[in-house]
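First comes the structure, then the notes that go with it.
The complex appears here without one of its protein chains, the remainder shown in place.
So, chain A:
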Amino acid sequence: MSILITSRAPDAWDPPPGLFDQVTGRAVDLGADGVIAVLVLHTLRCMGFATLSRVAGAAGLGESDVQSELIDLAVAGLVTYEPGDFGGWSITPTGRSAHAAWVADELDAAGAKVAVAEAFDRFLPLNTELLDLCGAWQIRSGALNDHTDAAYDARVLAVLVDFDRRAGVVCAALSAALPRFGRYRVRLAEALARVGSGELEYVTDDMASYHVIWFQLHEDLLVTLGIPR
């Protein structure tokens, strides 16, 4: 399935064969399968820690495909799985290094650095605005919003709809620069649609809420541009 096959655990940072050219150290053209492996790795890097179904949902791939990629990535030492209450998949330090190098190469190869950096500049004021908006959704007059005032909630949600329209412009610029950013537009729209149908936990509370997806987009932009937090 994948070309990321290795039977040994890497020591420190040891680029797995297939992901990087062993001579130049640069990411190589992986073909369709390899691209999926990297996409799964990248999705997990931006989510932090997630169950299989959440990774698959975020990446827009089938669960069985993602599971087989995750297992291969785990064999390569790039991701790890922890059982338990707070368990799930996460990226290893080795995986982070490999991923950072791959992302830098990807940006170079696509010649997208300027476009992504420009989009990030437009993202930042939107980010401040969304955080204000989430604050207004969660807190009112210093108290947690108990969502009993439908008129107030409707006003906040109307602003969110308007915000989403403007955010869409920046998301479109990002997908034009690097197509993988296109997933955020889809996911944000899904969250907003669920809010529209009355599932209010998709504003800030659910792990697939508008804010959580936006938070991951923020992380993605920082990671893609190599900006430390």
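One rule holds for everything that comes next: contacts are C-beta pairs under 8 Å (C-beta built on N, C-alpha and C of every residue); 3 or more make two chains touch, one makes a residue touch a chain; residues count from 1.
Methods note: contacts and distances are computed from a predicted model.
The chain that is not shown carries the UniProt protein name "Pyruvate, phosphate dikinase", picked from "Putative circularly permuted ATP-grasp superfamily protein", "ABC transporter permease", "LuxR family two component transcriptional regulator" or "Pyruvate, phosphate dikinase".
The chain not shown here is touched by just one of A:F123, A:F163 or A:Y184, and that residue is A:F163.
Contact between chain A and the absent chain runs through residues 46-49, 86, 88, 90, 125-126, 128-129, 131-136, 138-144, 146, 155-156, 158-159, 162-163, 166, 204-205, 207, 209, 211-212, 215-216, 218-219, 229.
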